[in-house]
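Shown here: the complex without one of its protein chains, the others still in place.
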Amino acid sequence: MSLALIVALPFLGAFLPGLMIRSGRNACAVSAGAITSLALVMLGLHAPAVLRGEVIQTRIDWLPQLGLNANFFLDGLGLLFAGLILGIGLLIILYARFYLDRRDPMGQFYTYLLLFQGAMVGIVLSDNILLLLVFWELTSLSSFLLIGYWKHLPEGRQGARMALTVTGMGGLAMIAGMLILGQIVGSYDLSVILQNKEAIQASDWYLPALILILLGAFTKSAQFPFHFWLPHAMAAPTPVSAYLHSATMVKAGLFLMARLWPVLAGTPEWFYIVATTGLVTMVVAAKIALFKDDLKALLAFSTVSHLGLITMLLGFGTQAAATVAVFHIINHATFKAALFMVAGIVDHSTHTRDLKLLGGLRRAMPITFAITTIAALSMAGIPPLNGFLSKELMLEEASHTVWAGIPWLLPVLATIGALFSVAYSFRFLGHTFLGQPRSQLDHPHDPSVGLWGAPAFLTLLVVLIGLFPMLSAAWLIDAAASAVTGEAVAVNIYHWHGFTAAFWMSVIAILGGFVLLMLHAPLNRLWLATPRPEAKRIFDGIVEPLAALARGLTQRLHDGALTRYFAIATVAIVAAGFAAFLGGAHSPGLRPETPVEIVPLIGWFLLIASAAAIVSFHRNRLLALVLVGVIGLIVSVGFAYLAAPDLALTQISVEVVTVILLLLALNFVPKTTPFESTRLRRGRDGVIATLAGLGSGALIYALMMRDSAFPSISGYHLANAKTEGGGTNVVNVILVDFRGYDTFGEIVVLGIAALVIFALTEAILRAGPANDRLLTWVQDQRDAGDRHPLMLVVATRMVLPVAIMVGVYIFLRGHNEPGGGFIAGLVVAIALVMQYMASGFAWTEARQRVDYHALIAAGVLIAGAAGVGAWFTGTAFLTSDFGYVTLPPLAPFELATAMIFDAGVFLTVLGAVMLALASISRIALRAGEKVNTAPYDTDLPDGEVR
Amino acid sequence: MRRLYPHPYLSLTLFAVWLLLVNGYALGSLVFAAILATIIPLLTSAYWPNRMEVRNLPAIIGYILLVIWDIIVANVVVAKIVLFKPNSQLQPAWVTIPIDLRSPEAITLLAGTITLTPGTVTSDISACGRSLLVHCLHAPDPDAVRDEIKTRYEARLKRIFR
Amino acid sequence: MIELALTFAFSCFGLALLFNLWRIVSAPGVPDRVLALDTMVINMIALLVLYGIRQGTGVNFEAALLFAMTGFVSTVAYCKFMLRGYIIE
Amino acid sequence: MEFLVASAVGVLTGAGIYLILRLRTFPVILGLALLSYAVNVFIFASGRIAIGLPPVLSYDDRDYSDPLTQALVLTAIVISFGMTAVIVMMALGSFLETGDDGIDMTDGEDRR
Amino acid sequence: MNHWIIAPVILPALLAPLIVLGMRNDLVLQRVFGLAGTLALLLISGGLLYTASVNPPEVYFLGNWPAPFGIVLVLDRLAAIMLTLTAFLALMVQLYAIGTGWDGRGKHFHALFQFQLMGLCGAFLTGDAFNLFVFFEVLLIASYGLMIHGGGRDRLRAGVQYVAYNLLGSTLFLFGLATLYSVTGTLNMADLAVKVASLPEGDAALIRVAGVLLLLVFAIKGALVPLHFWLPATYANAPGPVAALFAVMTKVGAYATLRLYSLVFPPDTPATGALFGDLLLPAALVTLAVGALGVLGAVTLPRLVAFAAIASMGTLFIALSGFTAESTAATLYYLIHSTLATGALFLIADLVQARRGDSSLRHACPPIAQQGLIAALFFATAIALAGMPPLSGFLGKLLILDATRDNLTTVWPTILVTSLVIIIGFSRAGSQLFWKSHASPADPAPRAAEPLAFTAVFALLAALVALTLLAGPVTAYLQATAAELMDGAAYVAANRLPELP
């Protein structure tokens, strides 16, 4: 549990600084420091046991189904890294308190820092590779925030994005690698995986897994060719650079390689990939570092170089080399973090980090100078500092490692790397502090102890480890190296090895380094003259075109051309349908064709001709509408012919309401469709349409000619409509009873449609372009004078009551004969529309205000209540009942609860149609339509006079 | 009674319409027809604000029979024209019919009668409601058409509508 | 004999439908088309009733009635549209 | 007869698809209306067609045309009516707002 | 008979007309009743979730008609999950809409909102194929109204396209249903399962067509390439809270696919075999790629989120196409996650847009009110949606990767590479929106705090956190759900079908 707590502490505490910032910057820093210290202490409590060789474990189930559990373990390697992370973290917190400007949001900074810290600790303590992945990606994310901390700097934003992109990419590769690893072993627990070297290395998936995992490690540790993000991440505030980019995050990759070393290392693949990458990185980065004028850039590439060195050592695959790697990890963390902080101090007091502008600071900043000297010498590998010790050991390892049969290659290149390392270390020191003081620097001075305290402490470690390695570090190295290699390690570090190859290589490196530094000026000119790839340009050169490509593709594909979307969809549907059909067996049906009579044949011809005419003449919109009306008529009659009178009734009444709706709308839009599409396009559309038509026609033909394999459920409906549903019109009994729930949904659809239309009308009539257009509306056609012709008005006085009566009739007979609430609602609505057409909207409304909203709502509520009512009899929603009522002297008649439901349907339909039409009429009124006060326009002594 | 039946002829019509709709004349239907014939005119009376003044039932029946007879004749006449008269020999004409009727119902009835009978269609009315525009399919003598309409139909309608 | 007469009537009204369609598709003006559509509705009513006679069922009566009603309303709507643009004003 | 119905479905579908591929809202709406006719007939016919069968129970042993598909078509008609009403109004609103009745948003509105 | 099963449909179905009837001109009343209704819905759903976990699938026979002759509702774990998820998201969206005043910018927001819930709940509960269509239409037409809520040029134009596209989809749905009915003679899903399994061989081609047509319908709803085109403009132009609610709309497509193709057309169906999985997987992979590219290439914030939604649907369908217990559990986990995350991100995008007055990602704007907080919310949600640790998106992706290890060479690279692309896209957008704006010195325009709105976003994020922390128990529930889905026997048994003659 306590391991989990160590990991959780920084996360939990991350909120503290954000909250404490109101109490001041010190409170903020102290809270962050306290949390880190607490974690460090808790870690320290475990240290003795770990150093004795015990492994401490905590297991918490998280997602056991996947094998992702919050399992932690602490061994030597974990202890080393956790100690580094928390220890240096503490120093950074101290340093940052004094480094950050008053204007910088410090609470945010510490929050991000603690988040990062927690993620790092999580990585190094995870005993589950999926959990490790979680923390791994968290470091990418939190470092994204930290690098971009100075949001006003474009370099910060770009650096952050670049870091996230590269490490994110590696992280994703690593996910794949880890998953494969887990699949091979059958567990994602590290402690299990580490026991399965043979299984892993024998697997076919070893190499892919290795490459994927290494991708993660290399990107994180900025190994060549993924090294380029690191210098750009230096846009971050210096404490971040010191912490993330020297001491901790970049070492996560190394940690991972070390962690998995027991199961992944030792194969030729491992050697050639890891050692080579490390070697190349070491040399290339060291060379680049020499020519960087920015203090932090120089340190950044130096870091890359040193990471390469460590990678190379791990790549050797030997226990000795791995031990040296561990040792160098410690050393590098001490001197490099110190140097970053120094760079920050210099920047802070001189306001520049440019080596060309700096110089002669040794007098003005003696303390800083002292710290720098020690740390830089250590970086250069000058005895007796700790950097020397590990570098010497490295050279020693390199000297007897053979690369592809070439014995000299590794030693030579390692020496060259060391040589450059010496050169840039001295350049850092010399070009900053030595030489003549620069007058343009504005009173440089040593900072307060708050700033130099942390680097000084680290320098102290540099010296201590350098002088007394066995006393100060060997125990830790032993523990960590044992954990890495899986075998007990007991190092023996001493300063003098004799005149070994390593000694001479070291000498060459130091001397050569000096020479190189002497030649820096001419070399620098040469360097500047040589064309070389610039990371940011390359990165941008990849990402920006990719983004542009993505943008171009996305925009072109989704450009709002609905007609193309339709074309694609249709083709996809038809193709998928055909493909599906061809993939299965089909026995053509054997039903006899129903004989064809002459009139249906004529109707069929009419329908085909009308459809063809619509396609040809659709540009004349009114004509197209008339033709759609023709098709509607034929379909209605066809339904009647094919023994479906309910359908005929519904279709014809829906038809006329639709026509009225379309006419109302057509008044405001152009009356013709312009010629726009090319012949080619029309041809294409024709082909698509033909295919779709063939598909649907063939499908229904195949269906009609085959009998259903099973008796249809409608047999039950036929058998029970009268006895159980109380009606002889089976269709209606299905609608209001067997499938009344469908009908309930259907009237809700209608009600919603009306509400939507109403709301839309409201939106159109609000101030805005649509309203402006309506206010300045000019009819595009000449108007006739007579708006409410006398004859229609008078005829409507008869037709309206008759039509309402027809509506009542159709409603009442619905259960037993064709009809029902829906058709009745439409009939009454049509009758009312006729009244509207005859005497006008305003005149009609003024005489009888019906709240159509209320009609709709009441309709749905009544239909719903008819359903809910069944609950009171203990039965399910929409359970109906019916009975026969006898009222002498009348004949007995039937009453069914389904009629209440149907009444709801009636009201909803009526309300919905009327609300929709009334809404459009309001638009017409806004467009300047005049309100009449008389029922008709002819001058006659009738009712009201105008 | 007048408030309950604002338009008695409408109520009568509706009563008949219901019986026609249910296609029968059972007692229940009669009762229901009576109920509906009362309620529906009340619901729609707002849209028929004036009161139609009609009298002389025999005259009404006589008029209906006359119109039916004329319609049958009209159809034969028009059919002959359509089938056998070359278009070149057609003599269509516009005729203005001045009218004395003032009741909108009466005017409408007249206009409807004209349309339903031989070769004439009521196409428009003057804005003041004092003349009808009638189109004749084949009228070598338009004045004769006007006179016949006025004597054959309008005169009868004047006797029906006050 | 009735059967024969029915067939005759069916053919007449069916043929009439074809004439109507021809008028709808090729007419000098929209009023002509509306007239043709209106006539088509009438002819369809006739067909429905004829069909009812042949099947011996009155089940299509309501459909015929509704055809008459909706045919009237849509004809008026089309004409109102041509006359005034706004069909409900 | 089956062939007539099937070919009618096919022609209505084809005409509908052709119209929904046009560039203005009005023909697209008409196309959707034709498609809805097509599918209504399709559903109806999927219950197998019958001529001269009673649509309502008349208590004898005759066959009946499938009432279930009829009920389904009724539901489909009503729903498509509501949908048509909404899209007509939306197309009108869109035209009033923009002065353009194109169905495509080719002037880049979609990209904003 | 457990009447609570139908409550999630009836409650909003009756509340909405009540709102229309009694309080259509009183926004405060609408808000109170609307919130109360949604809260009640959440509680009921929670109760049903519990019921479903302790009982086998339970059937509600509407009208007391026996299956397969009437319509049935079926409560099982899957339905209960979808209900609860919907109710929770809806409650938050409603809070947000109220908190930002979105609900007052047009008419009938709360009524349409309740109708929308009715449609969604109905679709999740129904055990009848045609009734599924009906409720699809209910939820669609309500969504049309919500989508154009408040009106405006772009919204209306996009709205027309949205409606038109879905009308095409509805037509296709009917074609598919009719084919299905014609071949099997039934509409009840359990009955369909029984009958499709024992169809004669000569019907194989036709039933395959029916299955594919329906699959394409659900693919439209689920925004699968190449049927996804309706989504970007719709989501980008819908009002923020509506777009957030729409996060669950695409899931309806996923739900229907899962339901129908695990019950009626399981992979061991002789006529169809692995047809549907084989169709879905490539489409899903391309969808994910298209969505990821869209995230990287988006020029406005809402479009970015819209494409993220498409990408998440691609991911979801990749898992779904497996039709194994394991992949189904992963699907469900990812479904819950992506619904909440997409919803939250749409709300955040709306917060940003309302403050910026502009949605472009191409140029920086002055700092906005509550910038830090909004940026943090954006960051967290983007992490979730991009599938980065530590939030549920990562766990979902791991589950999916783990479940698709048989397709290691196609699925894994797609998921991982697109993850990277999405991360890049989000980081570019986020730094443009929240970091670059600091470059301008102007003070942010002051703005009301809108506590309700932020509460809603926080609640969604909290749900994501809970989903992450409780991944173990949640996945256990989902595995049981998946097992229930893979073995349709219990579902079929609950319908108490008559014996085949």
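Should a chain be cited, it is by its letter among A, B, C, D and E, assigned in written order, with residues numbered from 1 in that chain.
Here is the rule we use: contacts are C-beta pairs under 8 Å (C-beta built on N, C-alpha and C of every residue); 3 or more make two chains touch, one makes a residue touch a chain.
Basically, contacts and distances are computed from a predicted model.
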The complex's invisible chain, by UniProt name, from "Segregation and condensation protein B", "Molybdopterin synthase catalytic subunit", "NitT/TauT family transport system permease protein" or "Na+/H+ antiporter subunit G": "Na+/H+ antiporter subunit G"
Contact set of the excluded chain (shown chains only): A, B, C
Among B:Leu10, B:Ala74 or B:Ile160, residue touching the chain not depicted: B:Ala74
Positions on chain A where the hidden chain makes contact: 774-775, 782-792, 795, 798-799, 802, 842, 922, 925-926, 928-934, 937-939, 946
Sites on chain B contacted by the missing partner chain, in the whole complex: 17, 20-24, 71-72, 74-75, 78-79, 82-83, 87, 90, 92, 94-96, 98, 111-116, 119-128, 130-131, 133, 135, 137
Sites on chain C contacted by the missing partner chain, in the whole complex: 1-2, 4-6, 8-13, 15-17, 19-20, 22-23, 28-32, 34-36, 38-39, 42-43, 45-46, 49-50, 52-53, 56, 58, 61, 64-65, 68-69, 72, 75-76, 78-80, 82-83
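The rule is short, and it goes like this: only the chains that are shown with their structure count from here on.
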Target chain E, source chain C, minimum contact steps: 2
Chain whose average C-alpha position is farthest from chain A's own: B
Central chain (distance from its CA mean to the mean of all protein CA atoms): E
Computed distance of Cα centres, chain B from chain A, in Å: 73
Residues of chain B whose C-beta touches two or more other chains: none
Junction residues of chain D, two or more chains touched: 20, 25, 28-29, 38, 40, 42, 46-48, 52, 54-56, 68-69, 75, 79, 82-83, 86, 90-91, 93, 97-98, 103, 105, 109-111
For the chain D and chain A complex, residues of the former touching the latter: 1-30, 33-34, 37-38, 40-42, 44-58, 64-71, 73-75, 77-79, 81-86, 88-93, 95-99, 101, 103-106, 108-111
Chain A residues touching chain B - in the complex, by the definition given at the top: 785-786, 789-791, 793-798, 800-802, 804-806, 808-809, 835, 839, 844, 847-848, 889-891, 893, 935-944
Residue ranges of chain A touching chain C (in the complex, touch as defined): 598-599, 602-603, 605-606, 609-610, 613, 617, 622-623, 626-627, 629-630, 633, 636-637, 640-641, 645, 648-649, 652-653, 655-656, 659-660, 663-664, 666-667, 779, 781, 783-784, 786-787, 792, 799, 803, 806, 810, 817-819, 823, 827, 830, 833-834, 836-837, 840-841, 917, 920-921, 924, 929-930, 932
